[in-house]
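My structure is below; once you've seen it, I'll send some questions.
One protein chain is absent from this view; the other protein chains keep their places.
First chain written, first letter: the chains are A and B, and each begins at residue 1.
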Amino acid sequence: MNRFRRALKNKQLVIGSIIALVIVVLGIFGPAIFGDYAKQDLLRGHKPLGTSGAFFGTDALGRSLAARATFGIRISLLVAISVTGLAMVLGTIIGLIAGYVKGVIDGVISLLIDFIWGFPLILVAVLAAASIGSGLLPVIFAVGLVNTVAIARVVRGEVLGISEKDFVVAAKAGGYSTMRIITKHIAPNVIPVALVLSSYYVAVAIIAEAALSFVGLGAQPPLPSLGQMVSEGRNYMRLNHWESTIPGVIIFAMVLSVSLIGDGLRDLLDPRLRTALERARVK
Amino acid sequence: MDTPLLDIHDLSIGLRGDGVGYDIVRNVSMSLFPTEILAIVGESGCGKSLTALSVLALHASPPLHVTSGSIMYDGRDLTKVSASQMRALRGAEIAMVFQDPMSALDPMFTAGTLLTSAVQAHYKVRYDVAKNRALEALADAGIEDPRRRFAEYPFQLSGGMAQRVMIALALVNDPKILIADEPTTALDVTVQAQILDRLKQLKAERGMSIILITHNLGVVASVADRMVVMYAGEVVESGTVEEVLATPQHPYTNGLLGAVPRLNSDATLVPIMGRVPQPNDLPPGCSFADRCGRVLDVCRAERPQLAVRRNSEVRCYNPVG
Partner (left out) sequence: MRSLLKTVVLTLLLLLASSFAVFAGIRLSGGDVTAARLPASATAADRQLFRHQMGLDQPIFKQYSTYMGDLFRGDLGNSLTNNAKISALAVDKIKNSLILGATSMLLVFGIGIPLGMIASLKRNSWVDTGITSASVAGMAVPNFWLALIAIYLFSTRLGWLPSAGQGGIKYLVLPAFVLSAEGIALTVRMTRSAMLDNLNQDFVRTLRAAGLSERRIYFKHVLRNSMLPIISLAGLRVGQIVGYALVVETIFGWPGVGQILVNAVLRRDYPVVQFFALLLVLVVTLGNLAASIGYTLANPKLRK
């Protein structure tokens, strides 16, 4: 209860959560409310915001911007959240193993982690697209790989620090099994960090999906995506800038809300974890 | 007696800001005379370090501010001098040695760089002149091979060696007063003894005046001339070390001595019961009243004043002995 009240007092967390809630509601119910995202009407193209029958107006082919944008939100969130969620689980496990086992296994894992971590998400996605072809698949691969590595890296560092702590040393001396020490003593201390970090990496994933779709390597037509909408709309900036502005604002709001939630959660953590996070957020 | 070199009078230091305001150090007075070691004794949180830091205006300000009193040195009130005058005093007239030598030295620079910059902060001298002074200071601090240590980084030094480097940093500009804030707490017992010997020699050879802050009465007994006992932000007793340790008058001092283990006595250790009151929640009377076995009605009603009794000063209505 106390924790909940503290969370309500945290402005960043509250504002971020409200924006996120609006976006999630749009992503879930929008496509049903605004109708078919692929329905064209070439005679009703380039309609501005507030046009009756098409809430956000229409694009060059007369398709409803509201329907397309809300479907784009759905895709973006599905990719970003599910893949980052998976990355969080995988990354935490890898980090726990590397940090706890140490030795050669850790040496190999951390070498790979550090190497891959140096690569920017977008380059990895473009390389993946070059290999398996354009679409959401390379985006998913890249987000999964880079985020797993990023989370594993921080978790490993935390585990290294914690396993030197007296309570872990005492548990070892007391003859507890490795499994029990990891699950009962170490994991509870690193999982909050992994969670907060993941909220930042959701933001990174949203940006990467949008950027890839923007240059044409992400979601392929007729599947709508926000980045692709911004890209198509930019050819008609003078005619009807909403075609580009609406998806752009939505991407901005999504990224901002996730970052605010991350910052808010970070402030609820204890100070020692905050510095670990600050160090991890260099990308 | 001589005139004091440093005279702290009625000093109060308070926390101010965001709707809070209370004093952490209250009406502290003490004098440091030429060529003596004055010990300030008390538990952690009693305000002894804060008092010492405020001499060189090194307390975190804001939120801490000197709210009353004066610190007189060389005809000037140190609570009122400008920032640049204070900077000129630091290290050159009054120097300070801190508790944890490993974190108190900048890890990115060698001991030599730290020492020479300290010299050049006060005197416009060439580097080789500064370097010579630095090497002398290292030797004065009891370091056997100054040239080697000069070139080493803090992480290459042991705790005791790092503390000697810090003492050298304090000595390098030949100050009149040295304030040592728990200089041996973080060190091994053998190293502790060497450092304390060095402080005694500095007093004897250079005629230095030293304020030694400690919670260790054994240290006080072996090196100090006079002592001040602090409790909950105020001075409760002060006098010569012999006097105070042999015939403590304040019940708190008495309790402290009762809590020190002795080899040559069968007496059981007597802990002081209860807790130190928080500075934002002090009782109206004596701050030790709740823990005191000799408490009177007046102790709870009115704060006692520091009064001369025998050769010491005591803040108590019902002193021991």
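Methods note: contacts are C-beta pairs under 8 Å (C-beta built on N, C-alpha and C of every residue); 3 or more make two chains touch, one makes a residue touch a chain.
Predicted model, so just to flag it, every value in this text is computed and none were measured.
S.K.: Which of these, B:13, B:50 or B:118, touches the one chain of the complex that we don't see?
M.R.: Looking across B:13, B:50 or B:118, the contact with the absent chain belongs to B:118.
S.K.: Sort through B:4, B:42, B:91 or B:304 and give me the one touching the missing partner chain.
M.R.: Touches the omitted chain: B:91.
S.K.: Spell out the interface residues on chain B facing the chain that's missing from view.
M.R.: That gives, for chain B, the contact residues 56, 58, 83, 87-92, 95-96, 98, 100, 103-110, 114, 117-118, 121-122, 153, 155-156, 166, 169-170, 172-173.
S.K.: Name, in rising order, the residues on chain A that touch the hidden chain in the full complex.
M.R.: Within chain A, the residues touching the omitted chain are 111-112, 115, 118-123, 126-134, 203, 207, 210-211, 214-217, 227, 230-231, 234, 237-238, 241, 244, 248, 251-252, 255-256, 259, 263, 275, 278-279, 281-283.
We take it that only the chains that are shown with their structure count from here on.
S.K.: Could you state the distance in Å from the CA-based centre of chain A to that of chain B?
M.R.: The separation of the two C-alpha centroids amounts to 53 Å.
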